[in-house]
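A protein chain is absent from this complex, but the other protein chains hold their places.
Order of writing sets the chain letters: A, B and C. Residues in each chain are counted from 1.
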Amino acid sequence: MKKLNLDYKQLPLIATIILFIIMYAFGSFRYTGFFSSQVFLNLFIDNAFLIIVAVGMTFVILSGGIDLSVGSVIALTSMIAASLIMNAGLSPWIVIPICLLTGTLIGMGQGALIQYFNLQPFIVTLAGMFLARGLAYVISVETIAINHPFFSYMASGRIPIWGDNFISPSVIIAFVVVVIAVFVAHFTKYGRNVYAIGGNEQSALLMGLPVARTKVMIYTVSGFCASLSGLVFTFYMLSGYGLHANGLELDTIAAVVIGGTLLTGGSGYVAGSVVGVMILGIIQTVIVFEGTLSSWWTKIAIGALLLLFIVLQRVIVIRSKTKKGIISQH
Amino acid sequence: MQNQTPRLAMEGIVKEFPGVKALSDVNFQLFPGEVHALMGENGAGKSTLIKVLTGVYSIDGGTVTLEGNPIHVNSPLEAQELGISTVYQEVNLCTNLSVVENIFIGRQIMKKGRIDWKEMNRQADELLKRLNLNIDVTKLLSSYSVAMQQMIAIARALNVQAKVLILDEPTSSLDRDEVNQLFDVIRNLQKEGLAIVFVSHFLDQIYEISNRITVLRNGEWIGEYMTKDLPRLELVEKMIGKELNELTSISKGKGDEVQTEKRESFMEVENLSKTGNIQPFNLDIHEGEIVGLAGLLGSGRTELARLLFGADKPDTGEIKIKGVKKQLNSPKQAIANRIAFCSEDRKAEGIIPELTIRENMILAMQGTKGWFRFIPKKKQIEIADEYVELLNINPPNPEQLIKNLSGGNQQKVMLARWLITNPELLILDEPTRGIDIGAKTEIMKLMVSLSEKGMSILFVSSELDEVLRTCDKIAVLRDRKKVSEISNKDHKTQHDIMKEMAGGM
Amino acid sequence: MIKSMIKSKLFWPIVVLVLILLFNLFFDRGFFSIEVRGGHLVGSLIDILNRGAPLMLISIGMTLVIATKGIDLGVGSVIAMSGAIGAMSVAGAADDSILPLFTAIGLSVGICVLAGAWNGLLVSRVGVQPIVATLILMVAGRGIAQLITGGQITTVYYEPYSYIGGGYLFLLPFSIFIVAAVFAIAMFLTRKTAIGLFIESVGSNPDASRLSGINSKNIILMVYIFSGFCAAIGGLILSSNVASADGNNAGLWYELDAILAVVIGGTSLMGGRFFLMGTLVGALIIQSLTTTIYSVGVPTEYNLVVKAIVVLIVCLLQSPEFRKRLTGAFGSKKGVKSTKDKGVTLS
Partner (left out) sequence: GSDEAEEAGGTESDSTETEDTTETEDTSAETEGDTEEASSEKLVIGFSQVGAESEWRTANTESMKAAITDAGHELKFSDAQQKQENQIKAIRSFIAQKVDAIVFSPVVETGFETVLQEAKDADIPVFLADRSVDIEDDSLWVTFLGSDFVEEGRKAGNWLVDELGDEDEVNIVELQGTVGSAPAIDRKEGFEEIIGDHSNFEITQSQSGDFTRAKGKEVMEAFLKSDGDNIDVLYAHNDDMAIGAIQAIEEYGLKPAEDITIIGVDAVKGAFEAMAAGKMNVTIECNPLFGPQMVDLIEAYKAGEEIPKRVAVEESMYTMDQAEELLPTRQY
């Protein structure tokens, strides 16, 4: 009985993983060169930054909120990093904390507005999205290339795993973030409070949980993750640019939701979001390997694959739910 | 007792909502080791007083002292930290979390910087056993009924070292056994010197457990009395502010029994079941008959009622309405067949919080009329005014948002919603939950008079005396199975039914 | 009287709108002047109405979707699709017949309504979360629009087509009449039939609505269809206004502006009560802001910063907590009184 119950809660996650495996198998059969461990690792290398924002976003969505500012915060971070390193000539050890602090403060500001003035997260973070990107433009509308040994190392450093396969330092950062987030979500009071607030904010308040503090914290963490992701993105791109990560917030939300987290809050897993990111990544990889789609068919194909995933996920979840009804009779 | 310093004292408390003065100049004293009942009609201000005390609402005037020290509570969190543990009227737990979490959240057991789930599960099990509950604590709260959730909320409140324990209508959907368990626990805590505030509309319970009573009426403080010095009748008079004499005189005109038999059957249910929820059962409901459903907590009464309303889809069996076989696959179809269902879970399945009293009332009726045959606003207002008056809803302003009403008044609006559809079969699942004694009597009377006019009623209630007083026939459920059907002709007693419920002792 | 005006959801948005318009007066004395030129009324205010027409339309549709606790991210792509279909179907038409115009309108509205129905079905029958369900159309719809136009910007030389978004009727731009008509339809459907009540009830508590015998699935389906309809007309106006169809750029980011307009107008993203009039004001605020940025000469790189600040100000003004603090800070007399309705936020 106990086990079944666990399965039920994790069903969307399991469904997502199954779908990922199916997709991967499909790609491997269809395209030569797809079934290589490096292609698989590339999913992590190319999406490390997305994993990090998705982790922050998971907490926001678990609490029933949303954060649209993440893409712009990434752009702003990249811009600050680039201009401070290249134009002001500062050392990375000063620049990195400044970058992280900027994102964290933006997140905290958003959280405070949402909590203390009772504003809707969608709108506050939408304004945050305009503001951060606007500030990035104010720094410069042009792209700034970064040419600094530390950044270059982070960009092209290869950490060999087995054989010829390698990952980048960013993957390690993402991995650490995920591990910490899983721990926080399941083994700390803060993490559980996030779930409670997402389940029912009013109840959480009446149960005497520190709702205000937790909510501000949630957006702060998301801001922090966005700026950390911005740094990883900057390593990835080796440049600062106001147009970086345009529309990334929607990808992030999609990844989190595909990973089985409910937008209404209160239910989902950090690990699910990682799988969600992987699914978006593999959709792209498949399309590139296909290599024959025109620009518009690319869009249509992405939409169709998204649809396929979401509908299959629903079908798996609904069918197992009804099955469970029958089992629990005994 | 009076000479001690009170553990908690509230003086001259004032609370205003836009347009409503919910509390004016209310006093309240609470001593260690006592159970202090807070009494008043629906909307008298009991819950508001509790919310003001625990920092849910800010205070507009007056002082609060805890053990002689003035305190300012700004949030439930602060109240908890001061040692005030509260169970609010509506179940305020998170249905997306497991039972353990709901009990422990905010004060989880930590080991080496992480939550110790194992230990928490163990302690939760233990705690619930004390309340005689044997449930899987790792399951989601949403898989349990409202009554069970209410018990869990109580368990949560008991799980702290508190100075003051506040219980706002904790027993509204519990049945006798649970109430006894709870009272045992309360008496123990009382002995340990805890000060307890208890709100209930059940006079029996008040007289059983409380030492003292404070009465509120319309947000005003009426007085404080020792329970043993205040006869019931007097208490009720103080609550409603007028004399009262016909309170006990409801019961179905039992002389009509013969007539009842002759009446046509409205609904015949055969072999209806839903796997995992309720085993196959048969049930006949005649026109103008009140059928009671009795059973222990979780015996499947709600499930049975939901099947009859099409809220859940049955797996087997069939339903005949007036001899014609019908498919009831959705509430919409059931309503089209003139069936109405007033859910026990008012918060989740009843009220539409953002809408007004009027809109909540006419919703089901409009539902039957569809999108385009809109009930004109004038007509809506007429209907709403009529029912506000009939059910004595307070505040008597149909344009008030329902979420701003007291629990009991919300319940009345729910009743009104279904009465307005003028159904042939009215299913009432714990309709008197949280309703004050005056209104309860009114509702009973209404039920009886409606049934005399030919309406069939399926009445689910945890209060056996209500069931006995009104029903023609009582179906008893045990372990999700209908075990017997008792005709309420020859003066059955609560004891007879309890025996069936518990399994023929 | 004044008190009830201030309490009205419309009050603060209107204040902001008026402020933005007045701000323009500093830069352009003739901002409020309206004159007749070439047989029609011209003036900045008319321009704002005209230019804001598509956004107003789309926001009307979005309001109903949001009232059901949903969201429609697909509108931008539907705009592109509608424009593409409309423009392609009149591409080779001759000026003298207006039949092709009606085919074009019929085709684009028809297909976009289907697109809306698609969203609605995904949300109501398959049970996909609205933001993801409509994200699919947001991505794929633009692809479809480009597929239709072959990735080119198709120019339309068929005069009647330009009338939708560029024509004049009784001195005024025709698009204003379209908005008025759609708004009237929406008002009628939601206030003179039960649909409005059902939308609010489904958005506020879907379970309770179902148990009250409301077919919430159909209501949800309906609002997405309506949103598709509004986007279709908005798309036609946009495309006809520039007499061309641009699959990639038409309607880009309109969904965010529309959501913004709805929220500025006082409708909560949590569903329930909705305010169509407020939405119109919200859309006008956004349009006037855009126009102001263009005409006042804000350097391009500051555009977004200005927009962010204005959005925040509007939202803050609408927040009772913020106003309380503001009055608390300025008039200590009122400060005492203002702590009163803190409880309202809770329930």
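In this text, a residue touches a chain if its C-beta (ideal position, glycine included) is under 8 Å from a C-beta of that chain, and two chains touch if they have at least 3 such contacts.
Since this is a predicted model, take the numbers as computed values, not measurements.
Chemist: Just to confirm, in the complete assembly, which displayed chains does the hidden chain contact?
Modeler: A, C
Chemist: Out of A:137, A:195 or A:219, which touches the unshown chain?
Modeler: A:137
Chemist: Touching the left-out chain: which of A:20, A:122, A:269 or A:296?
Modeler: Reading the full complex, the residue touching the unseen chain is A:296.
Chemist: May I ask which residue of C:108, C:129 or C:146 touches the chain that does not appear here?
Modeler: In the complete complex, the chain left out is touched by residue C:146.
Chemist: So which bits of chain C touch the chain we can't see?
Modeler: 27-28, 37-38, 42, 44, 47, 51, 146, 150-153, 155, 166, 238, 241-244, 246-250, 252, 290-291, 293-297, 300-301, 303
Chemist: Need a quick check: the contact residues on chain A for the chain that isn't drawn.
Modeler: Where chain A meets the chain not shown: residues 31-34, 36, 38-39, 42, 45-46, 49, 137, 141-147, 152, 155-156, 233, 236-239, 241-247, 281, 284-285, 287-289, 291-296, 298-299.
Here is the rule we go by: only the chains that are shown with their structure count from here on.
Chemist: If every chain is a node and each touching pair gets an edge, what shape is that graph: line, ring, star, complete or other?
Modeler: complete
Chemist: With chain centres taken as the means of their Cα atoms, state the distance from chain B to chain C in Å.
Modeler: Centres of chain B and chain C (C-alpha means) sit 44 Å apart.
Chemist: Using the touch rule from the top of the page, what residues of chain B touch 2 or more other chains?
Modeler: If we look for residues of chain B contacting two or more partner chains, we find 56.
Chemist: Counting only residues that touch at least 2 other chains, which ones in chain C make the list?
Modeler: 346-347
Chemist: In the complex of these two chains, what residues of chain B are touching chain A?
Modeler: Going by the criterion above, the answer is residues 56, 75-77, 79-81, 86, 88, 92-97, 101, 105-106, 108, 110, 114-115, 136, 138-140, 156, 275-276.
Chemist: Where on chain A is chain C touching in the complex?
Modeler: So the residues of chain A in touch with chain C come to 113, 116-120, 122-124, 126-131, 133-135, 137-138, 141, 202, 205, 250, 253-254, 257-258, 262-264, 294-304, 306-307, 310-311, 314, 318.
Chemist: Considering the complex alone, what residue numbers of chain B touch chain C?
Modeler: Residue list for chain B touching chain C: 16-18, 51, 56-58, 60, 309, 311, 330-332, 334-336, 341, 343, 348-355, 359, 363-364, 366-375, 403-404, 417.
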